[in-house]
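Here it is: the structure, laid out below.
A protein chain is absent from this complex, but the other protein chains hold their places.
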Amino acid sequence: MGSLKRYILKRLLEGFVTLMGLTLITFFLARVAPSDPAALWVGLHARPEQVEQARKELGLDKPLYVQYLIYLRDLFRGNWGISYRTRRPVIEDVLTYLPATVELALAGLVIAIIIGVPLGVIAATKKDKMVDHACRLIGITTLSAPSFWLALLLQILFARMLGILPLQGRLSPDISEMYPIKHITGLYLIDSLLTGNFIAFQDALLHIILPAFALASYSLGFSIRMIRATMIEVLREKYIVAAEAFGIPKNKIRFKYALKNAIIPTLTILGIVFAWNLTGAYLVEMVFNWPGLGTYTWRAILAVDYPVIVATTTMAGIIMIITNLIIDLAQAYIDPRVRP
Amino acid sequence: MSMDMPLLIVENLKTHFYTYDGIVQALDGVTFELYKGETFGLIGETGCGKTATALSIMRLLPENGTIAEGRVLFKGENLLEKDEEEMRKIRGKEISMIFQEPSAYLNPVFTVREQIIDVIMAHQNLEREEAEEKAIEALKLVALPDPERILGSYPHELSGGMQQRVMIAMALSTNPDLLIADEPTSYLDVTVQAQILEHLKNVKRKRNLSLLLITHNMGIVAEMCDRVGVMYAGNIVEIGNVRQIIKKPCHPYTMGLLAALPRPETRRKKLYSIKGSIPDLINPPSGCRFHPRCPYAMEICRRRKPQTVEVEPGRYVACHAVERGVVT
Partner (left out) sequence: MKEGVNAMERKRFREIRIILHVLRENRLTMISLIILISIILMGVFAPLIAPYPDAYKGIPNVEEKYKPPSFKHLFGTDYLGRDILSRIMYGARYSLLAAIVIVALSVAIGWPLGVIAGYRGGLIDDIIMRITDLFLVFPALVLALIIAFILGPNLVNSMIAISVTWWPWYTRLARAEATSLREREFVEAAKAAGLSDAQIVFRHVFPNTMVPIIIQATMDLGTAILVAAGLSFLGLGAQPPTPEWGLMINEGRSVIFSAWWCALFPGIFIFITAMAFNLLGDGLREALDPKLRRIRRLG
């Protein structure tokens, strides 16, 4: 078990180094933007001296590398700066908006798993038959729809025309007033369940359905395609031939022998899916007025809100690194050859 | 069923593979018999169809392979007429097969225990403990030390030789009548090769097994086999008793094979090799497939495929030149 700890440590260290590189790039990228944050901070009608004053206050007059070091120091202290736009501590903003995006990304992931994985496996086991072609067609269809357009379409269809699902937001205003959800994780679905708040749970569920499907569409198609390919490759492996030669029943071969070997690449695929959902959510967030990190980041980019840009990018980077680590550990658990 | 009837009769087996380049006529009428209790060798260069023969018998051809013609009689029944479930019951129970590269043919994410028990339970309705006992028995059959530890290991934790012994154990755990061994030692070190062959001899004796041994190595044939069939480009060109064939080969190809073996007695300066190369099986040579490389080739060799003729009791050869006594 000591080697496992060392492995985790080593990966965390690598992740840390990568993260440093990430913050560096973002930091300097943000400063290349053609805007003057000091001017933005004080507003449009400020006098030049006020802008200068703001620049000093924000520390923007110091040389770049000094700014970076100050930033790093603050980062480690938990001080992620104040948003130039909202004037609130970035950490507060991030922690407010992050759960919404995570919830959406997770919902999209769940859809991809529940629908995408079985379809991919079925397509592979019935390769070249009608079922296979049907699954692949479904996959390519969902893969080709632009998420923001699909979001609009779903809105028209289910919210306006059929009226069975809510138009936007995470909760209906009256529900959130009368049955407020206690904040534990920030994920409404989980928090409402944990506190037995079933009315709010139902409302939150209804609200998340449309955006989750709009977001999940691409991941669904991607998953079907990749998992089918993975399964086909595994089914061609020599140990499958050997299993057949030993007379092991076909179903057992597929669902025990082949599947376990296919899970490892599948996990990697799902990790990528989750990462895409997380970072690509803002298109869907915009359409559904979902109060998530995506919209927040986008507004920050337009406003050249340095602290926010760097902070959210760093946060996204951290999530990616942790996700990769979890996948690697799961891989080591399943595949004995990988274990350190 | 009389004692004299062969356990396995392969009759005029023709197997094709469909590829983008055309149809590969891998087996062109393979015919041989294997008797109970004997070790029959199938020898030939890589690509001559040895593995295709084994896969055809087991009906384990890949998606693009098909058996076009022929019969495979096992214990008097034609395997080619059986449906999938019947074949499944035969595979691993009455006919078992072991393969070349044990590390690739064992599933890396399951323990040896899981894999052996699955094989045993695929053919018998046993409790898990009983199956595990049988598994240990099988491992002891191939003299694997510390069977408990091996059962708990993953394939990649074992050496090549041990992996192959595990495969043999798996194959024999159900007490089959026939074991097909497709180049079981090709991927192993020479020293380990000898061990594995010893083990094979042992288990064959203990379980009264019949063995179809596929190899490209004449030395192994000499060591292990009673009778041998020489394959070239999808045909069996010569069948006979191993001692006799080695002492006095009849078919030109067999002669070439034996002559190519470097031996200390013959002090030749250059190593002999059969001129030419293996033919393209999509467009095979007309008539006898060996004629482009054969030193005794005649006009008829190009026009007509030779019949298999019994030149001596138990010795079969397919060659026009031999028929006409042209070969010395």
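Order of writing sets the labels: A and B. Residues in every chain begin at 1.
The rule is simple: a residue touches a chain if its C-beta (ideal position, glycine included) is under 8 Å from a C-beta of that chain, and two chains touch if they have at least 3 such contacts.
A quick note: this is a predicted structure, and the numbers were derived from the prediction, not measured.
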For this session: Please pick, from A:Tyr7, A:Phe158 or A:Trp298, the residue that touches the omitted chain in the full complex.
Result: A:Trp298
Problem set entry | Where the unshown chain meets chain A, residue by residue | 18-19, 21-22, 25-26, 29-30, 32-34, 128, 133, 136-137, 140-141, 143-150, 152-153, 155-156, 160, 218, 221, 225, 229, 232-233, 236, 275-276, 278-280, 282-283, 286-287, 297-298, 301-302, 309, 312-313, 316-317, 320-321
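As a working rule, only the chains that are shown with their structure count from here on.
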Exercise. Can you give the whole-Å distance between the Cα centres of chain A and chain B?
Worked result: 54
Exercise. Hey, which residues of chain B end up touching chain A in the complex?
Worked result: 58, 60, 84, 88-93, 96-97, 99, 101, 104-110, 118-119, 122-123, 154, 156-157, 167, 170-171
Seminar exercise, completed: Listed in rising order, chain A residues that touch chain B in their complex are 237-239, 241-250, 252, 256-257, 260-261, 334-337
